[in-house]
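Below you will find the structure I want to go over with you.
Note that this is a trimmed complex: some chains were dropped, and none of the rest were shifted.
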Amino acid sequence: MNVRVHVRVIPRSGLLDPQGQAIAHALAALGFPGVADVRVGKAIELTVDAVSTAAAEASVRSMCERLLANPVTEDFILEAEPA
Amino acid sequence: MTRVAVVRFPGSNCETESLLAVTRAGGHATLVDYRDTDLGQSDAVILPGGFSYGDYLRSGAIARFAPVMTAVKTLADAGGAVIGICNGFQILCEAHLLPGALQHNAQQRFAARPVDVRIERTDSVCTTDYEPGEVIRIPIAHGEGRYVADEATLDALERDNKVLLRYVTVPGTDMPYNPNGSMRDIAGICNSTGTVVGFMPHPERLAEQELGSDAGQRFFTSLMRRVASGVAA
Amino acid sequence: MTAIAMAEPFPGERAVTDDVVREHKLNATEYTAILTLLGRTPTLTELGIFSALWSEHCSYKHTKPVLRRFPVDGPQVVQGPGENAGVLRLPDGWAVAFKIESHNHPSAVEPYQGAATGVGGILRDVFTMGARPVAVLNSLRLGPLDDARNRYLFAGIVKGVGDYGNCMGIPTLGGDVCFSPCYTGNPLVNAMAVGVLRESDLITARAHGVGNILLAVGASTGRDGIHGASFASEDLTSESQKRRPQVQVGDPFTEKLLLEASLELITGGYIVAIQDMGAAGLTSSSAEMAARGGVGVEVDTSKVPTREAGMTPYEIMLSESQERMLVVAEPHRIEEIQRVCRKWELDATAIGLVTDDGIFRIVHDGRVVAAIPGQELVDGCPMYSPPAEESATAKARRSLTPSLKGPEPVAALERLLDAPTIASKRWVFEQYDGTVRANSVIPPGSDAGVLRVAGTDFGIAMTVDCNARHVLLDPYEGGKGAVAEAARNIACTGARPLGVTDCLNFGNPEKSDIFFQFTEACRGIGDACRAFGTPVTGGNVSLYNQSPMGPIDPTPTVGMVGLLADVNKTVPSHFQYNGDAILLLGETRGHLGGSAYWAEVLDTVGGAPPSIDLAAERALQDVLVEAAERCLLTSAHDLSDGGLAVALAECCIGGPWDIVTMGAEVDLGRHADSVSDEGWLFGEDGARALVSCSPTYVVEVQRLAHAHGIQCHYLGLVGEDGSDVIIRRDGRAWQWPVARLRAIYLDAIPRRMAAVTTADGGS
């Protein structure tokens, strides 16, 4: 079965996120009040051919550990849905 | 003669000037393809600057898996000289041959300009020909050069004398002296023996008087001397 | 007339009705010409093909007769106009290929990708000649930075230009940026590429050899940019914003591989011809290569690798997906070609062949969907010579004078240095890698960039220039001025101007006042090129640059290359040594009409711009080049925007990364007594340069200048690091601390760009 997996790779909290800061500033300047804790990372979407959603998730988890996220600076979150 | 391999990944850009800098310093330089699985009889390897695999995902993230990297690790483990310049530094960090990571410049823009860096350690494979504390001006050209690591790692780098180059301010400059927001102004680091080194600036680009300065050439003469004296290989 | 060749519609495609014809921007005359040519109603695929090739962008239907008047010959010319890039001879068997191109409309819609793909396209034009690209330049025109949308466009365009060239590992060696309200809504992005080759490796885009195979090399084909060529050939209206083609996305990584593979295919002798799939994609590349070679071609679109399923022949023929090449090769070479491509991780797919019947034929799954006589398809578009007449407004503008009284010269110079058009462009080129490949003798920030040709002693100087305000006020003089300024910039480095590529950015040519601007500016460019011995080797025309607010100022950007016989003798732009003598070459008449002083300080775009004395310009170039060859000068900087005061300030402020700034103390003395202070300080007479030299060489430089009939005035001395810039005249004195001038000059653009940059602001 084909499973669509959404991955969010986010800079680890505690690390400075200049891009998030820049966006927070820009939003304030555009007149959006009350925005805090902006963090910017990568959204990666992929379709995986696997026996089950769980299997797809496990496989993508391993992709994240090996390639998609940098263990030194990033955390990742997965969501999978049948495609 | 000292034999230096310069690796070309798909998207490498600075292999030609790296080869020339080695040749000019009296070494024997050969180009090695990323698909090769050995480095010939090389005493040293340079991972040059550029945009391996387009720098897609994260710079260095894909290149670290290239077949040639196994040989690079073997050389590093054997105490051979491994030098990562710019993209090469990024690859060494991604491959965990050096600690930390290089992230997008704090100002979110590519930075191409000269920087003033201080040589913090003169017993590494490529800095013996500099004076301790000497400040030189060489170019940078990168979008992802902000060195980050957790506090413990940073403290360990300082304690173990593994900071190789640091951005410093020189009177009269009207540019931020730290060009990318690197933590502790780090421009380059090395392992404890000084044989695996990585840095963001490009000494190979400013290594002959015809281009206005040869400030970077001693990286390569140092390498020749160190490797020839057998300390590194 | 009977049908020459038959073609049938592709199943499911729309019938060709009047509306469909109109949608394809073909007028009645053109459609009638098509019917006559085919002897039948075209299929939709054919209509699309005609609409692309008969667009202004591809056919030059309004401009060809005018362009024919450019000088194109000279002993240095290896390849003149008509190929992907012009080629000029260098010493020792080397040659330089160079070309400029616009990507204006795509950049107005999507600044980042528009600019990036502009750089990608021009690089392909250069490496398809067999040249290795060694430098890029960019010429940008934007609306004022106090508008958020303009800031967004500026930031995106600069990032796009930078990211593409940086990733390719090709240094950006120069460019220019100007700001004017006329570019709001229609920014200009002109990219120029320079390549170096062995003259013997030159290859042209000429298909020959019946039975030879056409191969598509590089990226696969998607639906991006369909109708890009016709999009580039209409005014930007809110309607066209809706019609805009799917955005083309650049992939510099693939282009880098394509570059290496193409050069290997060419220098290895594997192929007969190669052309990039640029504007109008596969259509123009295949049709033009066939027409140049006087042969027919047959392309099987079902064999073209596509990125998306279900693409029709119409879409495949008109796609402007980037990073693709069309190659012609002998059949027995295909396997070797595929091996070379695989080495660079690229695909090479046979998609057609060269035929002997002169027909441009497209088949898809065995069905002929287009069959058009090839030569007529490329050359048969009706040509237009619209009326050209200067408008009354334009004439009136030329006799305008400022009503304001100017501020003190001290404040006036500071205002000029703070004007983004004049201020340092460091914020721009610090985003461009200027030193990769380690051959940049002069990176951006000086009069012209200078690049050493690797492994030789000589260098190539390069620049792009255009003062559009001068062209607006007097198209003929402005056209001459653009060439003269470029040549002056080149000569200041010590290089001899060699040749020109031009990017003619204008409004809608169907309007008589715009066409007047076009013909007159071209006449000016042609006359100047003749006078300087710098032939036009190619270029690009970009018309219909207008937004709902009106046409842009006419902007014929001139790209020029020059030869520096010995790069060790390169002359820098800025003062180098305390105590050097400062000399002004050329005659000062104090001409203020059309000046930056009037425009930026007195708020008046008007007056007649200076008329350019081509003989004096040529003589000045000779003086500068000879003085450099004899190592007499320590610096040379041309006088342009803002005149003497701005040039003197720039010489003192120094290069973009300099730590040392120089002072200067000059006395204008009793030269040109009748000229006003403003005229002396800010006048923009041509044929002038500010040079410095060791005091011991002053007499030598003066003797050299006089031998060429050029005035040479001793003005004063360079002062020490961090001192003041002082100008005296007749008992009056104006004085500025150089640190203050440097701060104003360098901060003008960053200060404005610090404000938020949003995607929608102000639009």
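To keep things simple, chains are lettered A, B and C as they appear, and every chain counts its residues starting from 1.
Throughout what follows, contacts are C-beta pairs under 8 Å (C-beta built on N, C-alpha and C of every residue); 3 or more make two chains touch, one makes a residue touch a chain.
Since this is a predicted model, take the numbers as computed values, not measurements.
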> When all copies in the file are counted, not just the one of each kind on show, what formula do you get?
Replying inline: A x2, B x1, C x1
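Heads up, the rule we're going with is that only the chains that are shown with their structure count from here on.
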>> For chain A versus chain B, what separation do you get between their C-alpha means, in angstrom?
In response: 30
> Using the average of all C-alpha atoms in each chain as its centre, how far is it in Å between chain A and chain C?
Replying inline: 41
> Where in chain B do residues touch two or more other chains at once?
Replying inline: none
>> Which stretch or stretches of chain C touch chain B in the complex?
In response: 159, 162-163, 166-169, 251-254, 256-257, 344-345, 429-441, 452, 454, 567-568, 656-657, 659-660, 742-743, 746
> Tell me, which parts of chain B touch chain C in their complex?
Replying inline: 10-14, 16-17, 20, 49-51, 53-56, 109-114, 139, 141, 143, 170-175, 202, 204-208, 210-212
>> Considering only the defined contacts, which chain B positions touch chain A in the complex?
In response: 57-58, 61-62, 65, 93-94, 99-101, 103-104, 106-108, 146, 148-150, 181
